[in-house]
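With one protein chain held back, the other chains of the complex are shown just where they sit.
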Amino acid sequence: MNTIVDILASAGLWAAVLRIATPLILGTLGAVLSERSGVLNLGIEGIMTFGAMVGWLAVFNGADLWTGLFVAALGGAVFGALHAVLTVTLGLSQHVSGLGVTLFASSFAYYVFRLMVPVSGSPPTIEPFQPIDIPGLSDLPFIGPAFFTQTAPTYLAIALALLLAYVLAKTPLGLAVRMAGENPHAAEAQGVNPMVMRYGAVIAGSALMGVGGAFLTLSAFNSFFPTMVQGRGWICIALVVFATWRPERALFGALLFAFFDGFQLRLQTALDGAVPYQIFLMIPYILSIAALAVMARRARVPQALMQPYRRGER
Amino acid sequence: MRFERREHRPTALVIATPLIAVAAALGIAGILIALAGAPVLEAYWKILVGAFGSKLSITETLTRATPLILTGLAAAVAFRANLWNIGGEGQFYLGAIATAAVGAHLTAGLPGFVQMPILMASGAVAGMILLLLPLWLRLRFSVDEVVTTLLLNFVAILFVSMLIDTVLKDPMAFGWPQSEAVERVARLPKLVDRSRLHIGLLVAVAFAFIVHFIQSRTTFGLRSRAAGLNARGAVFAGVPLARTLVLVAMLSGGLAGLAGSIEVLGVKGYVTTDLSPGYGYSGIVVAMLANLHPIGVVLAALFTAVMFVGADGMSRSLGIPTYIADVTVALSLISMLVAVFFTQYRVRR
Partner (left out) sequence: MRETVLEISGVSKRFGDTLANDDISLTLGKGEVVALLGENGAGKTTLMSILFGHYVPDTGSVAVNGEVLAPGKPRAAIRAGVGMVHQHFSLAPNLTVLENVMTGTESLFSLASDTKSARRKLADIAERFGLAVNPDARVGDLSVGEQQRVEILKALYNDAKILVLDEPTAVLTGPEAEKLFVTLKEMAAQGLSLIFISHKLDEVMAAADRVVVLRGGRQVAERKASETSKAELAELMVGRKVERPVREPATPGPVVLEAVGITVRVDGVDRLKSVDFTLHAGEVLGIIGVSGNGQATLAALLSGTVKRASGDLVLFGRGVGDLTVAEAISEGIGRVPEDRNGEGAIGEMAIWENAVLERISDYSRHGLVQRGAAINFASQIIEAFDVRGGTPTSRTRLLSGGNMQKLILGRNLIEHPKILLAAQPARGLDEGAVAAVHERILEARRAGTAVLLISEDLDEVMALADRIQAIVGGRLSPPVAAENANTQMLGLMMAGEWTENADAV
């Protein structure tokens, strides 16, 4: 019992929560945007992998960190465009196309990485984002180290969540995207081209996923290795359901999820091998499944999610 | 420009579809090879040589194809019934570890011909169980099984990792995390001496024919196809939807579990966490390339195995990363999707 209290009272836990949450926030936002327009993007796992690789590679080759993030966004957008061609223009199964994009994006990422970075004993590293000291706030006891010693992309992710929540709920563009995901025929009838909305949402969403992946290599760690995304993309897809397709709840869901993850990491250390570490590592995936089971029937799914739209076909 | 559904699908086109898709994938992969500065045709030649160049390489290719046939069948039977089992990888590992556990602790000492079917069955059952859980979540809570089967892959592999770290750890393995082994007598006989090729290949091909028979001749096959094509229509016609899906899940999960079991019994004898280089995921590609046809799965698995085995050799001599095989296989999935689309639709202005 004391162990648990100690963990909860450590500023390190709360700092870790924000750090763990960042790629999940970005990935979930990307998936929310895409799904709100009616397109499930299971390319997310591969797109995050590619973003992690290409962002890191850019920085490794001398670009600055922000350029690295931008390159990751661009890379994500390219694979998003591929997914959009397959699912929006051709109207193919969003499940299978997404898996195809994941397999392609991740294997392509490994291929490029191996090609550009020769095998060596220890993986090459870059200088990652450093925590930002916010004058005044960072010096507060407990609160400071817990919440105000993050790297810049973490603050960016939180800001993006609020921005996306505003855009979807309060702007004509957001309404047009939602209409494309609820009833593309209605959108078309009112002069909004649902195909354009879906393309835009899938591509922009994939860019966010790419940035989410790049956070891993440019901030959380400093190197790239295959399989490092570790199913975070799939967890994001589950978080979308948990968040009932709302960006502000996605932010909350990702933080809640990261809290459990950060907590188990520390508990694992505290218990020191009394319980196999694999049990702790399973927790995020099991939590995701549990979240799906709880929320699947309650949520108001976008009505046209996974339904291809072809003009003139009902 | 718009797409119009074709009334009739030209048979020749349907048969040619996978070939066109593979050609397109190889074409794009060729560009990637060229960009890496290697001679493209030579690279393809080396892949062929690597896969078929010697007796050893041929047996190696067939050894690789064996689990792919089974995971490909697992995906194909599920997809046909509209059950999106993306959990082949986890079911493979669970089947493998069940085989090792039962072999090391329960059946040890029995004659080989008794052990083999028991061990394969235990692997299949483990795979079934892992797929029945997400199916239950779908039927009970309407949870999309795509995401749950994907997530369960990670859980299953961690579970296996835990077992071979603890209760099933082989004490003789110098601290390496690997499971206890099944007895020599229980291992599958070799098809070719001094190679890794084992009779699991024949088992896998036999299952392709069995699945084909089930799908084309049995009432269950007809019902599961009806359920996959139009669930509402199937229910109206009295197809017991839940029961049919449970049977499909048992067949699908069982095949993926069997793949893991056979890999243990035929190749390694024990389980490590790198037993599968993604056989479960590649099985999805195999199934799609085969257009979900069980006999086609055998050919598609062979193609995939050729890419993986051939790319190893090509990589050694030309310095192109072996990941080019994964890239090509992934590309062939995407181009297959597009190719199938154009057998169903034509472009109209």
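Order as written gives the chain letters A and B; numbering starts at 1 within each chain.
Rule of thumb we're sticking to: a contact is a pair of C-beta atoms (placed from the backbone, for glycine too) under 8 Å apart; a residue touches a chain by one contact, two chains touch by 3 or more.
The shown structure was predicted, so the numbers you read here are calculated from the model rather than taken from an experiment.
Across the entire complex, the residue among A:152, A:175 or A:267 in touch with the chain not shown is A:175. Residue B:220 is the one among B:45, B:141, B:220 or B:342 that touches the chain missing from this view.
Where chain A meets the missing chain, the touching residues are 170-173, 175-176, 178-179, 182-183, 185-192, 300, 302-303, 311-312, 314. Summarising the interface, chain B meets the missing chain with residues 4, 7, 217-223, 225-226, 229-230, 232-239.
Everything below uses one rule, namely that only the chains that are shown with their structure count from here on.
By the touch rule above, chain A contacts chain B in their complex via residues 42, 82, 86, 90-93, 95-97, 99-101, 103-104, 107-108, 110-111, 114-115, 230-231, 234-235, 237-238, 241, 276, 278-279, 281-282, 285-286, 288-289, 292-293, 296-297, 310-312. Here chain B touches chain A in the complex through residues 2-3, 32, 36, 84, 86, 137, 141-144, 146-148, 150-155, 158-159, 161-162, 165-166, 281, 284-285, 288, 320-321, 323-324, 326-327, 329-331, 333-334, 337-338, 341, going by the rule given at the top.
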